[in-house]
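Shown here: the complex without one of its protein chains, the others still in place.
Should a chain be cited, it is by its letter among A and B, assigned in written order, with residues numbered from 1 in that chain.
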Amino acid sequence: MSEAIANQPLGNASAPGTTSSLLQVDSLRTVFRQGRREVKAVDGVSFSVARGETLAIVGESGSGKSVTAMSLLRLIPSPPGEIIDGDVFFDGRNLLDMTEDELRDIRGNEIAMIFQEPMTSLNPVLTVRQQLAEPMRVHHKVKEEDIEARCLDLLRQVRIPDPETRLDAYPHQFSGGMRQRVMIAMALACEPRLLIADEPTTALDVTVQAQILELLKDLTRQHGSSMILITHDLGVVARYADRINVMYAGRVVESGTALEIFEQPRHPYTLGLINSMPRLDASEKARLIPIEGQPPDLGNLPPGCPFSPRCPFAVDQCRREDPPLEPYQGQHLKACWVNVDE
Amino acid sequence: MSDTPLLEVRNLKVHFKLPGTLLRPKSGGSVKAVDGVSFHLNRGETLGLVGESGCGKSTTGMAVLRMTPVSGGEIHLEGEDITHLNGRALRPLRRRMQMIYQDPFGALDPRMRVLDIIGEPLKVHKLVTGRKAYHQEVLRLMDLVGLLPDMCERYPHEFSGGQRQRIGIARALAAQPDVIICDEPVSALDVSIQAQIINLLKDLQEELGLTYLFVAHDLAVVRHICDRVMVMYLGHVVEVADSETLYTNPQHPYTQALLSAIPIPDPRAESRREVDPSIEGEVPSPVNPPSGCPFHPRCKHATDVCKQVAPTLQDTEDGHGVSCHLYEPQSEAEPSTRVASMA
Partner (left out) sequence: MTTETTPAAVTTRATTTPPLRERLGDNKVLGFIGRLIKQRPMGAFGAAICILLLLTGIFADVIAPEGYNHINPIDRLKPPSAEYWLGTDQLGRDLFARIVHGAQLSVIVAFAATTLSIVISAVIGITSGYFGGRFDMASQRVVDGWMCFPDLIILIVAVSVLGPGTWQVILILGLLFGISGSRIVRSSVLSVKQNIYIHAAQSMGASTLRILVMHILPNVMAPIIVLFTTRLAAVILAESGLSFLGLGIPPPAPSWGGMLSLDGRSYMFQAPWLAIVPGVALTIAVFGINMFGDALRDMLDPRMKGAGSGRYVAAVRRDRPSSMRPAGGKAQ
């Protein structure tokens, strides 16, 4: 199981002899304990990410999408959280079995993460130069004399104008969009093979959002890296995702390519989401079709399918048995007892 | 619909003075949050105020509500000039304009029961007499917004975000206002709940003949609820049109860029569109706005005139106003430089 972490050149080449899946997640379960309450934030999630692919994980608040992403790198505070089951294979190695040191080698190096709030994710008392250089130094990726050049190169890649002066600036001297670019530059410093972006543009203006997402698309394509894009915005997903996982109440309820999900949604929740999303190209003052009811209480889920209380197609079986995630057609998976025809 | 618009705003300006240094207190300059905004709102219609951060849409809403001091211009409510009313004169006015807030959690007093939260306007403006009538009225309002009557003794923290927003809406309706200013009422809600609230607002408007000033940053949401839309940038109005026209034939370069930046939840439709590559940079700070047209640093059609002279709002067609030198009758720009509209 333990492969020697090869002395890799800058540009993490993949280990030979592996299958096309860069990341393989099996039955991941993460819980949070608050007193006597146990909240099943992630409740049996399985999926894979191929090389060079962009997978979007879509869901509303409480769906477990962020916790899933954090669990991949074991970034869950313990207590109160704990990963109680599952495997996360990254290029053949199980991240959940690694020691802290081994995990630290991966974080920021082969798998990097971008967060939603750039202001709180960047250290306000360190300059951009110091923060960009940190991952490079920690992972011994770049020789000391090359660090400056590499930092400038990174700032240029993320299209920050006038990088020479910007290198010694502090985060508070940047605008929101600029800070997010710095975060992306930091994430890319060691040329990771997998980028996890957790709602990277939710806190930004629309026009800046478009720039950042285009940037991410270009950079991942350029480096051949895979990306997990976590968002609640179906529009962003339609534009940038290759494949989509729809999550609800801590589990994946539907999975497929972007076209499959949007044109043939097979899970009532996916259908409900699509119907209830406001769209620019809707007819004037068109009526939205909302999803009935309230979001689920993760500490107190009903028996059977967690979506059943809100589902217009629910039958008795739905309220008794929890449907597994199964193929509907090829690689298009759904977790539903009912056939939702369209 | 009468001829006088319900709400009329002329050349509104809201400038916040910044503190200077200790020795030079007046040197701080000012934030020109709203810098010459004019519009009107007819009874029964919904006007959307959209824009990104720093555009002044929320401040405009606050100024109309008379919760921020107005630095210039006029606000007329049903013909009456309310711009500089204060104190006691402002009281009866407060009944006629109400606000629905963005944050469903902070907008409700955590120590008050729902009954008291919704009923507060009734008490403040003495609209009902007697406990029984009060109770009945609150229950009627709760029913209007889709809350069950036995929830009236509960406290805000026992409700979800969407339900709290309903409480906020019921509270806004209690005084039977003429105008309701919605300040990003669905931005903080989950997508599936947003649709519920948008539908609720529309139903209420139809049923009660309400008039909304809908402040939002999400143009897709605005599409579903607004009759007319006004786009703001850095304290100015750049374009105003009825909803259909704005979305199918946007004229101002900023509006076009804004619309193309917003993705549509439909991969096929998306593959046919192109993200406008010309939109670079970010919204400048309102403390130091650019000279001339505020959008010129980011505009691919900017000419010299744009850098020097600020454009004014011109009506191009019926009700469609654009504030851009490209569309001015005596503009040097060729008609062919008018950018193609969004498909």
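In this section, a residue touches a chain if its C-beta (ideal position, glycine included) is under 8 Å from a C-beta of that chain, and two chains touch if they have at least 3 such contacts.
None of these values were measured; they are calculated from a predicted model.
K.L.:
Out of B:75, B:107 or B:293, which is the one that touches the chain we can't see?
P.N.:
B:107
K.L.:
Just to verify: which one of B:95, B:135 or B:301 makes contact with the chain not shown?
P.N.:
B:95
K.L.:
Please pick, from A:48, A:157 or A:231, the residue that touches the omitted chain in the full complex.
P.N.:
Once the missing chain is taken into account, the touching residue is A:48.
K.L.:
Check each of B:146, B:281 or B:297 against the chain that is not shown and name the one that touches it.
P.N.:
Selected residue, touching the omitted chain: B:146.
K.L.:
Any idea which of B:15, B:32, B:57 or B:166 touches the chain not displayed?
P.N.:
Of the listed residues, the one touching the omitted chain is B:166.
K.L.:
On subunit B, what residues meet the omitted chain?
P.N.:
65, 67, 90-91, 93-95, 97-99, 101, 103, 106-112, 120-121, 124-125, 143-144, 146-148, 150-151, 154, 158-160, 162-163, 166, 168, 171, 175, 196, 199-200, 203, 206-207
Note that only the chains that are shown with their structure count from here on.
K.L.:
Would you kindly tell me how far, in whole Å, the mean C-alpha position of subunit B lies from that of subunit A?
P.N.:
33
K.L.:
Over in the complex, which subunit A residues touch subunit B? Could you list them?
P.N.:
Subunit A reaches subunit B through residues 60-61, 175-178, 205-211, 214, 232-240, 258-259, 262-263, 272-274, 276-282, 284-291, 294-295.
K.L.:
Hey, which residues of subunit B end up touching subunit A in the complex?
P.N.:
52-53, 160, 162-163, 190-196, 198-199, 202, 217-221, 223-227, 243-244, 247, 257-270, 275, 279-280, 282-283
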